[in-house]
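Here the structure comes first, spelled out in structure tokens, and everything after it is commentary.
Of the protein chains in this complex, all but one are displayed in their positions.
This part shows subunit A:
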């Protein structure tokens, strides 16, 4: 594990996912964002409140990465995907499924895993 200071609300958000208590921030017009975020960039609303993240999401797009950055050298090949969870979308690693079997529309749950290469925490999606 890399020794470094925590990244504020981002690490708090990962903690919440890890303890099955995931949330996102929603403005009063229903736009969803991930923290840290003080204002809705779509409507300028600053009244953001934490809302429970839906338990499952849907894969919006995915790719199997074979040429990684050095921080993912031992992870490759791996699948990175964007999954939609209600009004918010999240980018994460898809695990526990053959990369060839990942498809748009697949239903996934969200979790926190470790990068093989560095042991750092990462958002992980698993089929549900």
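FYI, a contact is a pair of C-beta atoms (placed from the backbone, for glycine too) under 8 Å apart; a residue touches a chain by one contact, two chains touch by 3 or more; residues count from 1.
In this section, contacts and distances are computed from a predicted model.
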item: Name per UniProt, for the chain absent here [options: "Electron transfer flavoprotein subunit alpha/FixB family protein", "Na(+) H(+) antiporter subunit F", "Aspartyl/glutamyl-tRNA(Asn/Gln) amidotransferase subunit B" or "Acetyl-CoA C-acetyltransferase / 3-ketoacyl-CoA thiolase"]; value: "Acetyl-CoA C-acetyltransferase / 3-ketoacyl-CoA thiolase"
item: Residue in contact with the excluded chain [from A:28, A:46 or A:61]; value: A:61
item: Chain not shown, touching residues in subunit A; value: 7, 10, 33-34, 41, 60-73, 75, 78, 80-82, 89-93, 104, 115, 120, 122-123
